[in-house]
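Input: a single structure, listed below in structure tokens.
A single protein chain has been omitted from the complex, and every remaining protein chain is retained in its original position.
Now for subunit A:
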Amino acid sequence: MSSNSIRILAGNSHPALAKLIAKRLGTDLANVTVSKYSNQETAVTIGESVRDEDVFIIQSGCGEINDHLMELLIMINACKTASARRITAVLPCFPYARQDKKDKSRAPISAKLVANMLSVAGADHVITMDLHASQIQGFFDCPVDNLYGEPSVLRYIRENIPDWKNAIIVSPDAGGAKRATSIADHLDLDFALIHKERKKANEVSRMVLVGDVKDKVAILVDDMADTCGTLGLAAKTLMENGASAVYAIVIHGVLSGKALKVINDSVLTRVVVTNTIPHAEKKKLCPKLDTIDVSAVLAEAIRRTHNGESVSYLFQHAAI
């Protein structure tokens, strides 16, 4: 009896991660060519049969996001018309996740739009990691697996931060408090919060620390680091309040614009990001950058989804 097998297709956003995932699963990446026609339209050619197979398409929302999003949609649609049995979109970093509510008049809810587009293209299942707001899962009609980078972060802290037992977990803004307290509880550490105080409009907001960091190693935890303005200011505030060293651990290291300069000039000892977004080039420019490899988590999720096993084990334990 032949059952279907896993086929991994990779777009152009993060081929290195796709290769790591395929290696963990013991397969090769499927033969897919994704390029552009001369008029800039995306061209996708699938070089092997995917009929009745379990297809996983790995594409992260980073770099040239619109190009990568169109690549993903066209790949999903191509597999659907090629009679794949099930198509799962694996998005380590979900694109447009931060535009998830109508915060002013006529603002688009782009996260909902992306969810609609993925369903319309033909995705049956979505696997993503650390959504900006886990309520985004509700935008989909198909099943969504929101994996957590937390177990990997906990393991990194235990293995790589000297004197972690004397550390304190700090959230750089009020929105991330829940995430930071969860980590603090697991490690049995104290918790602190940095809160932006706006006295007047147009005045540079002051950062107020709530909690005591004196003589402790401060670990800033957040889900995304984009321009790093918040992280830089937070680190400065912590040092002014007596922290001995400041580390920053974020899941999605977008690091766009002046981010690397801000990190290099700041008082941060180290900035740790996962490899949901490629940053090999950025590491050369910023020696403070370190990586947590989450390909194992994604590969395990893919394997368990294919075999019909529970994925919730991964929410508590870091895949080896």
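Methods note: contacts are C-beta pairs under 8 Å (C-beta built on N, C-alpha and C of every residue); 3 or more make two chains touch, one makes a residue touch a chain; residues count from 1.
By our rule, contacts and distances are computed from a predicted model.
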>> Name the omitted chain as UniProt records it, choosing among "Oncostatin M", "Thioredoxin domain containing 16", "Sestrin-3" or "Ribose-phosphate pyrophosphokinase".
In response: "Ribose-phosphate pyrophosphokinase"
>> Considering the complete complex, identify which of A:Asp28, A:Glu48, A:Asp185 or A:Asp293 is in touch with the unshown chain.
In response: A:Glu48
>> Using the document's definition of touch, tell me which of A:Ser35, A:Asn166, A:Ser205 or A:Ser312 contacts the absent chain.
In response: A:Ser35
>> Touching the hidden chain in the complete assembly: which of A:Ala16, A:Leu113, A:Val208 or A:Leu285 does that?
In response: A:Leu113
> Taking the full complex into account, what residues of subunit A touch the chain not shown?
Replying inline: 33, 35-49, 62-67, 69-70, 73-75, 77-78, 81-82, 95-96, 98-99, 102, 105-110, 112-113, 116-117, 119-121, 226-227, 254, 256-257
